[in-house]
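A single protein chain has been removed from this complex, and every other one stays in its place.
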Amino acid sequence: MQPIQITFKKRPRLKKPILVEGLPGVGLVGRLAAEQLVNELDAQPFAVMRSCYFPPQVIVDDRGEISMFENTFYYWKNKKGKNDLIILMGDHQGLSADSHYEVSEAAVKLAYKYNTKMLYTLGGFGTGRMTKKPRIFGAVTDQKLKKQLEKQGVLFKGGPTFIVGAAGLMLGIGKEYGMKGACLMGETHGAYADPNSAEHVLKVLTNLIKIKISYAGLEKMAKEIDKEFEKIKKAQEKQNKELLRGKELSTMDRMAYFR
Amino acid sequence: MQPIQITFKKRPRLKKPILVEGLPGVGLVGRLAAEQLVNELDAQPFAVMRSCYFPPQVIVDDRGEISMFENTFYYWKNKKGKNDLIILMGDHQGLSADSHYEVSEAAVKLAYKYNTKMLYTLGGFGTGRMTKKPRIFGAVTDQKLKKQLEKQGVLFKGGPTFIVGAAGLMLGIGKEYGMKGACLMGETHGAYADPNSAEHVLKVLTNLIKIKISYAGLEKMAKEIDKEFEKIKKAQEKQNKELLRGKELSTMDRMAYFR
Amino acid sequence: MQPIQITFKKRPRLKKPILVEGLPGVGLVGRLAAEQLVNELDAQPFAVMRSCYFPPQVIVDDRGEISMFENTFYYWKNKKGKNDLIILMGDHQGLSADSHYEVSEAAVKLAYKYNTKMLYTLGGFGTGRMTKKPRIFGAVTDQKLKKQLEKQGVLFKGGPTFIVGAAGLMLGIGKEYGMKGACLMGETHGAYADPNSAEHVLKVLTNLIKIKISYAGLEKMAKEIDKEFEKIKKAQEKQNKELLRGKELSTMDRMAYFR
Partner (left out) sequence: MQPIQITFKKRPRLKKPILVEGLPGVGLVGRLAAEQLVNELDAQPFAVMRSCYFPPQVIVDDRGEISMFENTFYYWKNKKGKNDLIILMGDHQGLSADSHYEVSEAAVKLAYKYNTKMLYTLGGFGTGRMTKKPRIFGAVTDQKLKKQLEKQGVLFKGGPTFIVGAAGLMLGIGKEYGMKGACLMGETHGAYADPNSAEHVLKVLTNLIKIKISYAGLEKMAKEIDKEFEKIKKAQEKQNKELLRGKELSTMDRMAYFR
């Protein structure tokens, strides 16, 4: 078995495609943004990546049907613009440290064969705080790109000093393959899926690549999550009161509580 | 050394064999079921898998004789039915995450060479509860199989959303090799070997592949384990009473107790 | 770089050599026994194994000179007997699980090329107790060997059910290369180097291979260690008294104490 297998279902002809990466990461921001993009553009899957670097398990859907962990490449033909899109969306990045490099390089290589010159990686920047108006932080391979991003409100101060995983490595490896690239990171708590942050990231991306789509899917998801948090918040307040009432906790309980 | 070595002792001719997997996993359910099947059918070993992915140790039996960790392929010629059987039973699945993929693919490949079109993987679904009447949950590669399993009482709601290890991966990889497959998972506590759950899984399997065998071995083992649990239960009740009597425990003791 | 490199310094001609393995393991029993054997027989080094599977560090000796981790193969020409010896003694077995298999196979292969038909692996069996008269436990590839070992007082009841590392794997892999083999395990505490246990193991081994050597080196080392233990014991008794005197300890202290 090859450690990474890419199987092509179609061989589309693409016009100077831009690569957009949205694999699962902090707050699922990149993945949620890419998913919305794929759905709204009705982008078509054309290649599937499987790997022994993904978790050693299969997913069971609600009909009881299994599927392996996989990352999928979608394409979208941009009839009005200069650049078609390749969107990488999927289930996982890689378990071991070195597999991150291999997964990222495999994706960049595929785009390279399609003559990709530009790539955007999407992700979250975890701050441990919740916010309704997440800032968008950027990182680039090239100073010229920075100006374009700044026009869209992207910040270059106060963001991360490292970008872990595909969102970072695909830029670095892309550069070696002659691609320019930018990472867009939506501020997010980090411990929860954050469709609101994804929406803000996606708005910047669509402005940059000059397409218009609806964000309704992410907005709906954000509202549902807000409701869940309200419930949890009330439950926690109740629990806190009980704690203050002096109920003694064993060390084990306390440890569980702090986790 | 090849990471996975399969050594053939015989090269049996098999008639459209169905592959049955029963490697050690949750509650040892799959392994116990496969063992009973091998014993009852008097299935014959024909190939042995060894691997550096297994634990770096040898097993010492009660005569002081050592043996390496290995998984064995057994065959059974089904004189009355359409399909012979290949049964994979053994000592281990793989230690590292990626080795699970490799062990699973090696097993599927062997079956593929024998023209296998169908595979069953057997496992446990850990719930943390003990039950005398374990439910059997299923997962399939194909909706048509689902109906056949439902006729045998297999459930497709309330089961796992992921299947870890060979029981899941062999279905996913088998699909890529053109095989249909189903996983049968017996409800089990998860922390103990569960021959009773194995028996229930095996009953479904034998109905599906239309063979009749005795389950006496598993029933006997279940009774022995029940007796052990009675003893442990009594010992724990005694210990709990002492705790309630106010004996102070250090944090270390408590941690050991909760483990 | 090859993961395992074996460099030959000499190419001795050996007469049906028996392989003796003494790599570091539980209580350093095997290593200490092999070292004594090498010293007493004045066995000569002829091949050196280096590997990226060993710890990523070098050893600095008391003259400030560095050396890499390595395992050395020694030979000894047995003028009076039928079998020469190959003794494998060294610094490490392997860090990762799968490297244990590779290190063990590399050693067996070397012996195989010298037409080795028999191998002894030496190790410790950790019981958590200290004893002046350690029992010697055995494990074999072959029931005939068992009788020979039993004549030397080797026990086959009450020992380990698994043998971890080279002492076990070399027997298992050796068997695949057509070698018979036995493991001799000296009872030992497990947390300390145990030259006394090594001496008892070595006495059994030398009886089996019919050679006579002095054990003075191990006896001396055992006495030195005994003296150290007396000191530690007194220090601990003092500490225990302080504890009983009611000095309160924080959880952190207690944890450190139990480690």
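All chains are identified by letter, namely A, B and C, in their written order; residue positions are counted from 1 within each chain.
Note that in this section a contact is a pair of C-beta atoms (placed from the backbone, for glycine too) under 8 Å apart; a residue touches a chain by one contact, two chains touch by 3 or more.
Note that this is a predicted model, so its numbers are computed, not measured.
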Considering the complete complex, which visible chains touch the unshown chain? A, C
Option from C:67, C:214 or C:236 whose C-beta touches the chain left out: C:67
Considering the complete complex, of A:48, A:164, A:211 or A:225, the missing chain is touched by A:164
Given the full complex, what residues of subunit C touch the hidden partner chain? 1, 3, 52-53, 55-60, 63-68, 95-96, 250-252
Across the whole complex, list the residues on subunit A that are touched by the chain not included here. 94, 97-98, 100-102, 105, 138-143, 146, 156, 159-165, 168-169, 171-173, 175, 183, 251, 254-255, 258
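As a convention for this text, only the chains that are shown with their structure count from here on.
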Please categorise the chain-chain contact pattern as a line, ring, star, complete graph or other. line
What is the size of the turn, to the nearest 5°, that moves the C-alpha atoms of subunit B onto the matching ones in subunit C? 90
Self-contact between copies subunit A and subunit B, residue sets same or different by half: different
Two-or-more-chain contact residues of subunit C, please, as numbers and ranges. 251
